[in-house]
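Missing here: one protein chain of the complex. Every other protein chain is in place.
Should a chain be cited, it is by its letter among A and B, assigned in written order, with residues numbered from 1 in that chain.
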Amino acid sequence: MTNLATGVWYAIAADHDLVDGHVYRTVLGGHELAVWRAQSGTVQVWDDRCPHRGVRFSLGEVVGDDLRCQYHAWRFGPTGACTFIPAQPQMKVPGTIRARTWPVAQSGGLVWTGIDPAGPVPDLPPGTVARAIPIARPAAEVAAALVALEGLAPVVQPLDAGTTMVRAIATDGDVPRADRVLVALRRRLESAV
Amino acid sequence: MARFARTIAHTPGCPKKRNRAAAKTRWTLRRGGLATAAMTAIDPIVWNDWHPVAARCTLDPARAHTTVLLNQPLTIAIDGAGTITARRDDGGALHQDERYGLVWVCLGTPDRPVLVIAEADEPDRPAVVVGAVAVRAAGPRVIENFLDLGHLGYVHAGYLGDDPHTRVLPYSVAALPQGGIIATGCRMYQPQASPAATEGFDVEYVYKVERALITCLYKSNPLHRDRFDVIYLFVQPVTETTSVAHPLLLCLPDGTTPQGLRAFQQTIFLQDKPILENQRPARLPLADGADTPIAADKSSVAYRRWLSAIGLTWGVIPAPAKAARAA
Partner (left out) sequence: MILYDAHHLPECYAVRLFAALVGAPLTLVPVDVYPGHEHRSDDFLARNPLGTLPVLVDGDTVWTDWQEMLAALALRHDAAWFPAHDPALIGWLGMARDLAASLGLARLIDTFGAPGDAAAARAHADVLLDEIERRRWFGERAGKVWVMPQAHPTIADVAVFVFIALCEDAGLSLRDRPALRRWIDRVRFAPGFIAMSGVFPPMANVTR
């Protein structure tokens, strides 16, 4: 299912992707993820799946420090533990009802996660985070094509076996140029199939 | 008596008899080794059952209706005289029937007729076909959602429930003698239970699942509090993870026009659609522990266990063998 290496940090969002009340949605190596910022400021990376009935959390909403599922409005706090079940409001929620949480790091304007990531998050050169561009080609092929791009420090997020998200730091701060370069790369790689 | 007469009236004539004979022959041939991989893989429970594929009222003589049933492309045509013909695009045989304003097809060997609905014979309940809606979700997921009480106050807020009236009171679930499940004693405060409701009231529900992909509910009518409106949901299995929902209303007269009933029911179903299309995994997992049911989810648990017990494989992730036996 996954082409994800263990022990590695992957960039899955930019800081600017996380706005108040909003649940950002992405996928990493076939694992669908919901990413959100609690009112207290902590960033959460969770399986994008409510453990109750499997509905994507990214349909839901952030309410204070809780994420609320759109289907039955179950609420889950920042540790992933379910805090409230409206269908049975008197019930003390069993501690076993939890969203699956992922490790989180924030660095270089990006949000990072992975499977048992070890060591520090990769160090990126200073610059501005450009727009992430999805490319319908496998990660290895996209990574190989990125080597030659000047003025860009790219990081690659494998979405699934055949699709890759490219995030880049525009080291010269020229984000529109970075965007044109990455979109052209996307066109080139996707049309070469 | 009325029910019996209706059954006879709906018995199709010669064309169907020919079809049935042809189907048996073809089926035998396919079992003998000519079957394609796709066909042999299909769950006999759904392959040998009847499924709705179109509503008569939406068929147009000027344009054949195309659809897919159990991965098989079909074309359904109506001629100027109102005769409907369903055909498999690959030329294979099928069985065809018409009930409740819907065209029904069985691709395999039917071992029972199209579901008989007693309420359809009550003279003051016109059958209203709501209009098919395609949904990118497995059939069993569509059925399970129909049985669900806890979502009414959220997904259907302002209609079938409302925050903070979201508590699901205890209800009972039992097995039906002919197979399937029944949930009784379900109660829910509803601000707009039906188009005719002028105020919120506590609505009483009974839910039944009579076949793997057919479910219905009985709910209090705002004007006839001693009788029930009946709503059926027939799910046409298109692929394992896509379906077409065919709701059918058998409601008591309360001044609502068929147009009003349709609009209301479509509104409700289209509210469920984005939920259904965002459930993962796409196929309904049957293993205990795949999800986290609570007491309010009793009917969901019973439905999943019943599907395990009958051995359904279409549109589900079967439970490990031991769990299935325990059910």
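Going forward, contacts are C-beta pairs under 8 Å (C-beta built on N, C-alpha and C of every residue); 3 or more make two chains touch, one makes a residue touch a chain.
Just so it is clear, the structure is predicted and the values come from calculations on it, not from any experiment.
**Q** Quick check: which displayed chains does the absent chain contact?
**A** Within the full complex, the chain left out of view touches A, B.
**Q** Tell me which residue among B:263, B:290 or B:317 touches the hidden chain in the full complex.
**A** Spelled out, the listed residue whose C-beta touches the missing chain is B:263.
**Q** From the list B:151, B:211 or B:273, which touches the chain that is not on show?
**A** Looking across B:151, B:211 or B:273, the contact with the absent chain belongs to B:273.
**Q** Of the residues A:82, A:152, A:165 or A:185, I need the one that contacts the missing chain.
**A** Touches the omitted chain: A:165.
**Q** From the list A:22, A:98 or A:177, which touches the chain that is not on show?
**A** Missing-chain contact among the listed residues: A:22.
**Q** Please identify, in ascending order, the residues of chain B that touch the omitted chain?
**A** 55, 57-58, 63, 65, 67, 129-136, 154, 157, 163-164, 258-260, 262-263, 266-271, 273-274, 277-278
**Q** In terms of residues, what is the contact footprint of the unshown chain on chain A?
**A** With respect to the unshown chain, the touching residues of chain A are 13, 16-17, 19, 21-22, 24-27, 59-64, 68, 70, 73, 84, 131-132, 134, 159, 165, 175-176, 179, 183.
Here is the rule we go by: only the chains that are shown with their structure count from here on.
**Q** What whole-number Å value describes the gap between the mean CA coordinates of chain A and chain B?
**A** 38
**Q** So in the complex, the part of chain A that touches chain B is made up of which residues?
**A** Result: residues 32, 48-49, 51-56, 59, 70-73, 85-89, 91, 97 of chain A touch chain B.
**Q** Which of the residues in chain B come into contact with chain A in the complex?
**A** Going by the criterion above, the answer is residues 148-151, 153-155, 163-164, 166-168, 274-275, 278-281, 285, 291-297, 300.
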